[in-house]
Each structure stands twice: as C-alpha cells, then as structure tokens.
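Just dropping this structure here.
Below is a slice of the complex: some chains, not all, each in place.
By written order: A, B and C. Residues from 1 in each chain.
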Amino acid sequence: MGFTHFDENGKAVMVDVTGKEETLREASATGKILVSREVFQAVRAGTIGKGDVLGVAATAGIMGAKRTWELIPMCHILPLTNCRITFDMDEEEYSISCTCTVKVTGKTGVEMEALTGVSVALLTIYDMCKALDKTMEIGEIYLVKKTGGKSGNVYNGRHSGRERQGQKKSGRREIELM
Amino acid sequence: MGFTHFDENGKAVMVDVTGKEETLREASATGKILVSREVFQAVRAGTIGKGDVLGVAATAGIMGAKRTWELIPMCHILPLTNCRITFDMDEEEYSISCTCTVKVTGKTGVEMEALTGVSVALLTIYDMCKALDKTMEIGEIYLVKKTGGKSGNVYNGRHSGRERQGQKKSGRREIELM
Amino acid sequence: MGFTHFDENGKAVMVDVTGKEETLREASATGKILVSREVFQAVRAGTIGKGDVLGVAATAGIMGAKRTWELIPMCHILPLTNCRITFDMDEEEYSISCTCTVKVTGKTGVEMEALTGVSVALLTIYDMCKALDKTMEIGEIYLVKKTGGKSGNVYNGRHSGRERQGQKKSGRREIELM
C-alpha cells in the first residue's frame, strides 16, 4: 500500500473524498509539555486565580483546530461541529497534558484537527511561560481515538506496552482496531 | 519572578517590546515523529523519487512559521528574514527529525516561530502518512538555540543527561547559558 | 441557566452542534457610525461619483462576515450561502447605518456573522474617513432578526421603547419572541 497523497507523477494532491459518505466523525488527540517546577506552580496558581495560562491555551487550541486546513497543505476544509480542549496537570513529572476532541459530520475525519488543536494549545503554554524556562519540551502527541470513518475505529491504549520492534525508546502505544 | 504575559488584573497581554532594541535574533528548534517501518521506507523512497513527503512538509513548516503570530495569541508579528527547515531520518528508531531555524531583525525573538515551524512540518508528515499508520507520535519538540536577545544566548545540548530532579522520564536536556 | 460556552472545568468550548439539524437560518444585524458633517457630505458625494467609501465598506463587511469563525474563538465555520450589506444615510444626525443579512443552511445560526459584517463595514468607513474626523463613533450594533433555529425566531423592534429595568441610557430595544 502506498501513499494516498500523491498522484501518478509524484505530485501531492488532496485525497479525493467526493464519493465518500457524510457521517458523524470524532477524533481525540493528546500531548504534553514538560516544564520546570517554577512554571508548573505558576500555571497551577493561575488556574485558581489571576493569569490563566490554560484558559488562553484552550482558546488558542480551539482556534488552531479550526484553521487546520490552512496550515496542513492537503487537509480538507471541514465545518467542525464541536471542539473541546482539556488539560491535566501531573505534579510528579511537572507536566501538563492536553487533550483535544473534535467532531464533524463530514466526508473525512478530524484527526488532524485534534492533533493541531493539541499542538497549538501546547505551543501557547510554551509561549506564555518561556520567560521562566527555556528548556520546556513538547511531546507525546498522538491520536487517542478516532471513530466514524470507513477505515474503522481506532483506540490507542495509553498505558499499554510502549516498545515495538525496531523502536528503542519510542513511547509508542498499542493500538486496537475495532 | 512571575509571568510576563498577564497584567495586574490577570488578563493576558502581549509583552510590551516597544522599548527594546532591534537586533539580529535567531532561533532553532527541533522535534521528531516516530513512524512505522512501512511509513519510514515510503518516506525515504519519496525523497529520492516520486511523492516527496518531506518537500511538502518543509513548505508547510515555513508557511506555518510565518503565521505563528496568527496562531499563538500573544506572539508579535515579525518580518522573518529567513526560515529554513531540514529533516534527518533515523533508521534505527524509524523516526524523522525536523529542525527549523528562523532569523529576524526585530525587537523580540523568534523561538516560537522555530517551534511552530517544526510542529507544522511534523503534523504535515503525519497527515500525509496517516493512511499507512494510525500510531505515529510527534515529540521531543524543544528549543535548540536562541541568540541575539537581551536574555542571553541559549544552547540546549542534545545528547546531554536527560534527567532532572522531579522529572521521571522526561527527556529534558541540559542547558548552557552563555 | 448558565453559559453554554464553558465545560465543567470552566474552560471555554465550542458549543456542540453535532446533533442539531441542518436548517435554513438567517440573521440580520445593524449598527451605525456618527460622523462629522464634512465626512457625511464627502461620503455621500462619493456614492454618486468618485471615491465610493460605502462600496469599499460593503466589500470589507462581506469578507469580514465570512471570516467570523477566525475572529470569534468559539464560532463554528459555516458555509454562508448569502451575505448582503446595505447602508442608510441619516442627514439629521450625520450618521450612516449599516445592515448585514446572512443566510446559511447549517446546524447553527449566523447572528455572529451578521454582527461581524456590520462591525467590519463600520470600521472600514471609520478608516477611510479618519483623516477628516477623529471623533467618529460606532454604536447601536445589535441583532435585528434571527430565524430558523431551535431557539425560536427573534425580532428586535427598532423604534420601540428603549428603556429596560435597570438600564439607564441603554438604547436597548423591545424583543418579540415568536
């Protein structure tokens, strides 16, 4: 099986979804940012008081998800019917996890919208905290769930075994196809 | 030291850079995507023949870097004078690394532009390969180098010890302030 | 009854319209700009000759209405099927009124598109006349009509009594829910 995003001359094309059915499609993606203790505490203080970094990040992530088709060259314009961003703060590793869930009734899925929403939200956290820490790291961005498409539902189990053949320190997760 | 991105009422603000000097500023960021062997080989085949995934990703990353200020709420509009994206394929872990270097003569730095360029380039790779693999993961996005600002130059050593106090499995890097 | 735009953690979300029916929806909004006599006469002269301020403003307003979802964080992307902007010049108070009517067949209404169209059109008039007058004022922007949604039709009577309990000098209008 080869790429679906190139024509017979090797030039990139949008995948033709004209003949596909409009169905309800949903996708969730996640990712996290590792921060210093100082940043972690400042962000947490903000969520219960003044200076709500995560509020700005949620807004930016939703706006970013809507603009996915402008950023990712071969993505289709989709009239998203829902976008929701949540955060989870892990005090043990001083990390902030972000999950973005997107829905649409359309001819193609919204996994790129969910991944883009996560990425923009995490970049926004980075931006607002970068005066405090120059060593933050964004990572573990992956698709958690995808339902509604012809290719079957996808559920990536989070805490499953992370090793795959040929991948040394990957953090890749088990996948169940339903 | 607290956030620079909030005013006294706790509302987010752009940092005021009016009084800062215009200097040459440069930043490099990196990140990677973990893919399946099938995807890895298909991408590598494309770079030497038809279906150049990395060519599309480089274009998207540059365009994304230029739009950073539209995506990240508190970023300043900056007239970038250079943006360059390169890729490095690691056959051992089936990963593709991306580095984005951005330059500007301006009143504030371009680290967010470099990080956004990396993120959009990696998301584009994801998009073009997602028909082949639903378990790809984007990660290890961080600032490699930043020069030219008042806050001093930053160099994050890549292969330095990854553990920091309080961070279990972080992959965080040493930082040298020069 | 509380906000529909926040989740249980108080983070902003797009309202989920996935399950709503696609129906024909229409909205009209209005607003006005108060200008000096000099500006008023120059604008009026332009509409019958050279320098058509209102023509530029109508174009800008339509383009702005289409971009509502990019500007207003929680707005849905909607494939507008019609957008129309009209102006009315009131010589007595040297004001220019603007009305924007938008239609869509979609899962959510277009009142924000109509209000954004009006706002951008009035800001454009301001921009083109600001060399002549620094004291112009934009105001009385409100929803005139909204039909087609589940929440019932809305008609805001324009010349109805403007006072409501608790509002001293509001200019608010009667509302009929049908």
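The rule we apply is simple: a residue touches a chain if its C-beta (ideal position, glycine included) is under 8 Å from a C-beta of that chain, and two chains touch if they have at least 3 such contacts.
Only a predicted model underlies this, so the values are computations on that prediction, with no experimental measurement involved.
Visitor: Quick one: how many copies does the complete complex have, if 3 are shown in place?
Guide: Taking the 3 displayed chains as part of the assembly, the whole thing totals 6 copies.
We take it that only the chains that are shown with their structure count from here on.
Visitor: How are the chains arranged in terms of who touches whom: line, ring, star, complete or other?
Guide: line
Visitor: Indicate the whole-number Å distance between the mean C-alpha point of chain A and the mean C-alpha point of chain B.
Guide: Chain centres of chain A and chain B, defined by C-alpha means, are spaced 16 Å apart.
Visitor: Measuring from the mean C-alpha position of chain A to the mean C-alpha position of chain C, what distance in angstrom results?
Guide: Taking the average C-alpha coordinate of chain A and of chain C, the gap between them is 34 Å.
Visitor: Find the geometric centre of each of chain B and chain C from their Cα atoms only, then give the gap between the two centres in Å, rounded to an integer.
Guide: Taking the mean C-alpha position of each chain, the two centres sit 39 Å apart.
Visitor: What are the residues of chain C that contact at least two other chains?
Guide: There are none in chain C.
Visitor: Using the touch definition up top, name the residues of chain A that touch chain B in the complex.
Guide: Against chain B, chain A makes touches at 1-6, 9-10, 12, 15, 31, 34, 37-38, 42, 46, 49-53, 56, 59-60, 63-64, 67, 70-75, 92-95, 111-112, 115-116, 119-120, 123-124, 126-132, 134-143, 146, 151, 154, 156, 166-173, 175.
Visitor: Quick one: which bits of chain C touch chain A in the complex? Just the residue numbers, please.
Guide: 7, 9, 11-18, 20, 69-70, 73-74, 76-79, 106-107
Visitor: So in the complex, which bits of chain A are touching chain C?
Guide: 24, 54-55, 58-59, 62-63, 66-67, 77-87, 103-105
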